[in-house]
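Heads up, one of the protein chains got dropped from this complex, but the rest are sitting where they should.
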Amino acid sequence: MSTETGWRLRITHTTRVSYDGDARASYNELRMAPLTLPGQTVLGSRITVQPHVAVWTYWDYWGSEVAAFDLQAAHPSLVMVAASTVETSPAPPLPDPPPWTDLPGLARELGLDEYLVPTDRTRVSEEIAGRARSLVEGLDPHDAALRLAAWIRDRVDYVAGATAVTTSAQEAWEVRQGVCQDIAHLTVGVHRAVGLPARYVSGYLHPDPDARPGDTMEGQSHAWVEYWAGDWVAHDPTNRIPAGECHVTVARGRDYDDVPPLKGIYHGAPSSVMDVTVEVTRLF
Amino acid sequence: MADLFDDYLPAAAWDEMFERAGVPRSAYGPVLAALQPLDKGELRFRADQLARVFTDRGVTFDYAGEERPFPLDLLPRVIDAAEWAVIDQGVRQRVRTLEAFLADVYGPAEIFRDGLVPWRLVCSSAHFHRQVAGLTPPNGVRAHVSGIDLIRDEDGRFRVLEDNVRTPSGVSYVMENRLAMTRTFPSLFAEQHVHPVDEYPARLLHALRAAAPAGVDDPVVAVLTPGVGNAAYFEHTLLARLMGVELVEGRDLLCAGNRVYIQTTQGRRPVHVIYRRIDDGYLDPLHFNAGSVIGCPGIVNAARAGNVTIANAVGNGVADDKLIYTYVPEMIRYYLGEEPVLANVESHRLESPDVVEWVLDRLGDLVLKPVDGSGGKGIVIGPHASDRDLAELRIKVEADPRAWIAQRPVALSTVPTLTENGPAPRHVDLRPFAVNDGEDVWVLPGGLTRVALPEGELVVNSSQGGGSKDTWVLAAERVREPQAPPIPMPRVTPDATVPEGGPAEGAQQQ
């Protein structure tokens, strides 16, 4: 069973927003609660907000759990804490890949159309798409997916701060720098360009694959990809590894815009300072 | 004296008044009899009076940034009872089908699994709003108000040109046109049994109340307008006034704890049903265009929580997309197991390369419509287009064929319309309005007849400089007016004198 090889993780995701002056009439949605999936079981999950306010949850089109709340009274700052306990498991064995020729028909049958078309965030130039296609010639879908992920990672350096939350795949490609979000967007983009259905995954990562139970680490809000080749396969292009026991899946969609951890609007000065910390503890 | 219609020559289309020159259709007999003795000068005078009345009453629309009286043509359009029965049935069928389709799109998605409509069409539509997936309206209704645009082809058959289930406008002109006509031409109505149109606000209010969230017995309804600057502002005020509900702007609303309130001089008052005349994209800055200042943040989640009903529902645009339009006859069979009462105009989807090529070869003989367009924008009528227009069109179609459908050009029917030189044939369409209260779909007898005023013009839209006509649906039998009890009178009536007060001049002594 998964408890033998999988991990139990506790995640505390804290977001502090300080406003320049007071914010009023603030409306927010959080996508921070992990999903229960094959290979991932949520034992508990809770979102608290300071100033105290009732939080309401719903499941959106993508199957993500959304916590929504509004605050009418003026407040100088806002603190949101998403805490959860999750059991994860190692990456499952790869499914048998269908032949490339069957992929379009299967994708249509299974309603995966929206994972095949580029979005504004994932669109890559015809030049990149052409190179991607030539790279995967003769490879089966799994090898192709990994080859493309590695190719992107080789060319895009992980540099925090080089890009912004609104950067598109193509923009990140042009500066050859980015963070996990950009690398995931680019990977999704080239997967789709070669006809492989692919989606963007938002979640958490325990940074130390050799962590022992009891270790608390500064973790991170992370992004990786899933591609479809007979079944969905999760892969972390930033770290060049399959997504396994260190990865906790929160939300999946076409790109970041479908799964933002925090989305909100408020009345007040547009400048605000946001401080995010993620603590990940391996419990056993 | 020469008769008004002596010089009238029907065009190469179905003329609704004349079978052929000089031979009127029976439905128009009484109208013709009443109009014929009038001379052109008299008609012109009345037309000017009418425009003046509209300007004074503020029955206007914005044309090129200018406030103009809504152009009502004095010659009515007449639809007889048998013709109307077909329209009524066809529109209701269409609305029920579109409702079923919308429920399917935002719910179980069965029609896609059954392979009738490609899922790809929906998920690539700009109006498919995933934000409302799984949001089921309280009484199941999403298209509380629909406007189904019809045209009449060369053989006199009504066909559907376009469905409008987002926020169709124009119903205020139906009511105002009738009011103006009865005031300007009372004599015309004397011999006619015309269905009244003033029932609409009550029907709409009933449907909106019926759509209230569960457990709300006496719902508060409001009409949400983008504001005075909106082209249809007049309509928003008229509907609010006739329904006796509040007309609000986004800034009058406040969402808190998934409930929506109106801000009043005495604090917050809850509101339960919002008939919104704001496009989806501006309705909720949290979920859509974050820059919108005319919307109300939180309203979509309030609807999701079941505390407020948004009418029409968010995301309806996915059903009135012109590509989806081409599937509606199939949907009628699929959802209702019925044959379509009203046919579509023959249309081609530019899906396969063969069709694209076929269409590109005969752009000059077809009508090309942008899938996302509304209000007649972007339509190219091949036979009327210049070579340059066609060349530009070709580039656009080649670049993105999915963005277009091609249709056979239909010579829309004509109705005599007052021009500088007296009555002349002008092309018309018809937008009947349907209201769905969840139990039944009701179609306002009549609807908006829009007239393309330039000779030969086929695009009929007020935003393109079109006019309108009062549209009469004749009752099969005389509509019985409810008989009011006689006005009570004193038993002994002295000489009918108006009581006068005050000292009379040269006060008479008695």
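Each chain carries a letter (A and B) given by its place in the written order, and its residues are counted from 1.
Quick note on the criterion: contacts are C-beta pairs under 8 Å (C-beta built on N, C-alpha and C of every residue); 3 or more make two chains touch, one makes a residue touch a chain.
Rule of thumb we're sticking to: contacts and distances are computed from a predicted model.
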item: Chain not present in the shown complex, as UniProt names it (candidates "PilN domain-containing protein", "Alpha-E domain-containing protein", "Glutamyl-tRNA(Gln) amidotransferase subunit A" or "Molybdenum transport system permease"); value: "Alpha-E domain-containing protein"
item: Candidate in contact with the missing chain, chosen from B:Gly22, B:Gly58, B:Gly156 or B:Pro454; value: B:Gly58
item: Sole residue of B:Leu247, B:Val460 or B:Val473 that reaches the chain not shown, by the stated touch rule; value: B:Leu247
item: Candidate in contact with the missing chain, chosen from B:Arg269, B:Arg333 or B:Arg408; value: B:Arg269
item: Touching residue (missing chain; options A:Arg155, A:Arg176, A:Arg240 or A:His267); value: A:His267
item: Touching residues on subunit B - with respect to the absent chain; value: 55-58, 227-228, 233, 237-238, 240-241, 246-252, 254, 262-267, 269, 285, 290-294, 297
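Please note the rule applied: only the chains that are shown with their structure count from here on.
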item: Centroid spacing, where centroids are CA-atom means, of subunit A and subunit B in whole angstrom; value: 45
item: Touching residues on subunit A, where the partner in the complex is subunit B; value: 25, 27, 29, 54, 56, 58-62, 68, 70, 72, 108, 111, 113-114, 117, 258, 263-265
item: Contacting residues of subunit B [partner subunit A, same complex]; value: 109, 112-113, 118-120, 123-124, 130-131, 133-134, 254-258, 285-286, 290, 297-298, 301, 304-305
